[in-house]
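With one protein chain removed, the remaining protein chains of the complex are shown where they sit.
Labels run A, B and C following the written order; every chain starts at residue 1.
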Amino acid sequence: MKRNVLIIGGGPAGIEAARRIRDYGHTPILIEKEARLGGHLAKWHKLFPDGESTEEVLTALTSDMEGIKWFTDTAIVSINRLKHLYVAIFSNGITVQADAILFATGFSLFPAEKKEEYGYGIYNNVVTNADLEHFFNTGNDPRIKDPKVIGFVHCVGSRDEKAGNRQCSKVCCATAVKQACEMKERYPDASIYCFYMDLRMFGRKYEDLYLNAQRKYGIFFVRGRVSEVSEDIEGRLVVKAEDTLAGKPLRITMDLLVLMAGMSPCIENPEIASMTGIHMGEDGFFMPRDLMLRPVESHSKGIFLAGAVTGPKTIPETLNEARAAAMAIDNYFKQKAE
Amino acid sequence: MIFQGKQKIWSDYQKEIPDDHWFYVRSCIRQGFFPGSEVAFLDIVRNKLDKDFFETEHHTTCGGIAYHAEALPQETMMTIIARQFALMAEHGYENYVCSCITSFGLYTEVLEDWRTFPDLEDKIREHLWNSCKRELKKPKYLAHASDIIYKFRNEIAARAKHRLVNKFTGEPLRVVEHIGCHYSKMFPSKGVGGAEYPYVLAGMIDSWGGEVIDYPERRHCCGFGFRQYLVKANRGYSMSNTYKKFESMEPYKPDMIITNCPGCPYFMDRWQYVIAEQTGKTYGENGYGIPVFTYEEVAGLVLGYDPWDLGLQLHQVAVEPLLDKMGVKYNKEDKYKGKGDKLLQMPEFPMNIKCC
Amino acid sequence: MRERFISGFDHFVLPFMLGMIFVLVWCAVGLIKVMVQIERKDRIKVYKSLINPKIMGKNIRDWFCDCLFHVKLWKRNKVLGYMHSSIAFGWFMLIVIGHIETFLYIPERGGLFYYPIFFRYFMAVESTTLRGSLLFFLMDFFLLVVLSGIILAIIKRFRSKLMGMRRTTKLTLLDRIGLYSLWAIFPLRLIAEGFTAGVGGGSFLTVPVNWVFASILSKPENFTIAWWAYSIALGTFMFVLPFTRYMHIPAEILLIPLKNAGIKVRRPRKGYALAELYSCPSCGVCLDACPMSVDKAGLKNTTVYYVRQVKRRNEPRALAIADKCLMCGKCSVLCPIDISATDLRLALRKRQPYNIGHDFSYLDKLPNGALSSAVSVGGEKVLYYAGCMSSLTPMVSQSVQKVLTTAGIEFTLMDENGTVCCGRPLLLSGRTEEAKALMEKNKEIIRESGAPILLVSCAICYRIFKEDYDLEGIQVIHYTEYFEQLAAEGAIKLNKQKLKYVYHDPCELGRGCGIYDAPRKALTRVGDLVPAGKERKESICCGGSLGSLTLSHEERGRITDHSIRNLTANSPDRIVTACPLCMKTFSRQSEVKVVDFAQVIAENIIE
Partner (left out) sequence: MIDFGYTLTPSSTIEIDDADLSLFDQLCALEPDALKCMSCGSCAASCTAGVFTDVNLRKVLLSLQRGCEKDLLFQLKSCMLCGKCYIVCPRGINTRHLILSICKIYNI
């Protein structure tokens, strides 16, 4: 018997899960609130550690969408439970009966302007990691004009209780180092400084990325969090931090500062939680049934979770979770049938 | 600089400031440093703006200096503050305004502490009762006196005799605003405009026609720092912080500095003299320093008060060049005249910084 | 026998004569230069050695053995040895016999350089005598010998492996000209003498050639073109000689007495160094010897190229090579002329300027007994210096202490609470003065202790204690020797197990101090000793050597791998070494367990 699976969120997790669920013989219905599938990935340029093009990854992911119903520019209006079914109403007026729902709603990028001291939206030459990827994609950002000194601030809105995110966003260190190398390739004469608290290059080949950044690209790493940024009379950025390894304050004037905005819980999480009964952790991410053993199941029957909705993840981890979720949904249907 | 970005932040940090009926407490040191300021404040709010500002001779120090110099335990400091609040309530007020930033910071801190640790509040209530037989009642609104001037900045602007405009060039005066650290750095939401881009003084400058200078070390402490200044051996450190600020603002050629803290104007004013005597360096035009004012003094000048009535003769850095720019009339001979036109002693002129 | 021409001269001798004069002048200038550049006290040493019959005897023996017979090469590879000695000795004999002929038959022409060389052209045979036939026979015989050598040389150029050489040096253009002219000389001589053999006489080689020519030409003896060609080949060879590797032929003649007089390299390219530089035959033995040649790029850092760069005065390149060298000393040991490769490089390192000097005054400020209780050891006690590495390889010093304790030997640790470095690393970096400062401090500690025996467990430290510390009256002993001695005396008893050990000769201990046997003897007491692929003086550096200043971690890693492969040729259960640095280096990469010598002894000691 064919069953409907509603997948909310058309990022990498949603797309991959939809394909797998289809392969298991069910009917996936994928909705994405934005105009195009791909989520944050669609806005990125290249991925660490090897600089793989996101365009290629996305093309591969969406190459085979046959048998998947998908809607873009579509959001959820309501979800109601009817015995073993969920009835969901979409913003485009469509109503769907689903046997299971997969939340692949991902994360929200931390709004960098919340870290007022870094002056995003106030100083002309402060951009975010996402802005920089946009620049890599389009080659166009009025704030980036042949910079001679470039800074990368790690952990913007991550590991920062005052910014509301205690957790590490996991991907920013590697992203920053990747972006630093890319900037050095574009601007070989630029001096580039990365300000980090701990450099978490945890994955395979990430350390190579770091080593390359040091040895091949000559990128300088400063262990210390940027405390404040101001503009000097020429409109350049005066950046202050402590060089904790030297045990001294450090000041540097820069032409461009890139803020590595972290992964915040999706801003719609509280609303979804109240609609569906999914448990939300105190950090704002959804809690799976068991972090170790059942990472893709929620506490509500028939509702599943995949990707960054349960915490910061890399793309491969997200895709694996999507596959795991598809399998868990299939198992759920099998058990129901028995 | 993206002005809209700042405006957005300012709009995020708005503070409710009631119009009227305030219990006013003075600062311990400001009366010595800038005796004209508090008088001018009360005169402005009572007589120009017709507001009810009550003060009692029974209020004491908040204990801030001793507390920050680690000479006073926290509970003692809190009991002193509880007594101030009790005084306010006894006189039928619920809006508390203080003249001192240190006090403001401490009041904010204490109220936050009591909010977080209600047991502590109960304990202090008991202490207060045991020691003074007074009943603690917390204020409904807490403000710093600069919040009040900020609130009425447009009314003041409407009655302005002089604006912060260079009358020779017609250009706005370039004004450095310096906010006391304890105004909003500890509790950004308690200050107008937050901690990173406070608006309390910038708002006054905007309203009165000046141009705010945003220089790299704008956020930096004046260097007072209690223990740094109080111990002579540490004074070089205190001065170095002021020096850092002046070095940073120098390229912007500021005409004046406005502050809202007791220590900052004093140190930024006096250290200019010491720096000049030690290094020969001055930061104003033609060998003068950059005059440093309290916001009350500036409000007074804008409203047309006599500069010597505002106590500007007690500044180390000569204020006359600025008065000339603003078009403020003053009588040179009256500068060092005290009460009843009695000539006070003339100070000696320093070697390296020009004075009038 | 009579002269064919009254003048005793032909124009074709000119190329040879000019070349010869050029070479002689060049060598004379060189000789003077070397002698002037040598330090005064060294020069006196040389002069004294020349009247010392013992040294003079050695000089003569070496001249014959090294210059003519190439005994060392014979030992290395018979074909290679034959090739070299056939050319050198054969040619030498041709010259000698040529002169004998001249002196016998035309003594008045004896003063002419060219006469013995072109003897057959200028002479006509009138009657056959036994003596003449013998001489002619000898001449042809040695020509044949030389020719056989030349043929081997040509083969070697293309198939060096046949002579036990995996690699040969890359020749410069002049080297090639020299080489080809050298190859050409003897066949041309054969042809030239073949033309005149009908008149000038000949033997079994030249006469048959003459028959061939005579069958084509009516009067082949008047065909001087062959003689011109011969002379030109000789002249060319001599003209290029000073600029080619063949300069080693005359240079080595000078080098031998200097070396035997005990002269050492002091400056990178002057004096004795100059003699060494020119004595290098570019044979390329060092190419295979050098551990760095495990990388193709490393070949450029071998001694032969170092010599070449120094001769070219390419200072930056020479310095780069000098800094790269591991100072393992293997090339010197295998070098047919014993070039002191490490000393040459060290001399260059020593001349590098440093803006930041060293200041070890903090050592003098240490309170007495800060380092250890070694201040007054005295008596028969052993003073044990573990060395700075001991904190990274604590097993070594612990094992040594266990063995000493078991043997009932009273000892004190010299560097219990901190080590003053032995100075060898500084010395190897060319910072002699700084090294001396540390050595003085250590000497002070050792002397003050009053101990009669200084036991050292680090091969690097041992070498400098032995070579450069002047510790008269104190026996400096390496633990391999000491433990073997204890075992031989029965002071310690050892278990023998069924384990196969291979022993790695640390460069500093083996080639550096000549200790090869003691550790091996001791190891056979505790297990089976299997040989490494190459060992003893041919052992391959572990790659960790302090000698190299610039080798990268990756380059070192490849050397280490190579060295381990060599050690595990006979599938041992354990690699044993007697240097903490070798152990540390090997154990990073070895699949076979690497243990220190002391550890092996300590494990097998019967308590």
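Going forward, a contact is a pair of C-beta atoms (placed from the backbone, for glycine too) under 8 Å apart; a residue touches a chain by one contact, two chains touch by 3 or more.
Since the structure is predicted, the reported quantities are computational estimates derived from the model, not experimental observations.
Under the touch definition stated at the start, the shown chains contacted by the missing one in the entire complex are A, B, C.
When the whole complex is considered, the residue among C:Gly57, C:Gly369 or C:Gly418 that touches the unshown chain is C:Gly418. Remark: the omitted chain is touched by one listed residue; of C:Arg189, C:Arg431 or C:Arg520 this is C:Arg431.
Note that of A:Gly51, A:Gly164, A:Pro249 or A:Pro316, the residue touching the chain absent from this view is A:Pro249.
Residue C:Ile356 is the one among C:Ile51, C:Ile216 or C:Ile356 that touches the chain missing from this view. Where chain B meets the missing chain, the touching residues are 232-237, 239-240, 243-244, 274-275, 277-280, 351. Across the interface with the omitted chain, chain C contributes residues 323, 352-360, 362-363, 366, 388-389, 391-392, 417-421, 423, 425-426, 429, 431, 434, 438, 544, 546, 549-554, 581, 584. Listed by residue number, the positions of chain A touching the unshown chain are 191, 193, 199, 210-211, 214-215, 218, 220-221, 223, 243, 245-246, 248-253.
Keep in mind that, in the parts below, only the chains that are shown with their structure count from here on.
If each chain is drawn as a node and touching chains are joined, the picture fits none of the line, ring, star or complete shapes. The central chain of the assembly on a C-alpha centroid basis is A. With centres defined by CA atoms alone, the chain at the far end from chain C is B. Centroid to centroid, with C-alpha atoms defining each point, chain B and chain C lie 85 Å apart. For the pair chain A and chain C, the distance between mean C-alpha positions equals 65 Å. Residue ranges of chain A in contact with chain B, taken from their complex: 113, 116-117, 119-124, 228, 230-233, 235, 238. Interface residues of chain B, counted against chain A in their complex, comprise 1-2, 4-6, 8-9, 194-197, 214-219, 251-252.
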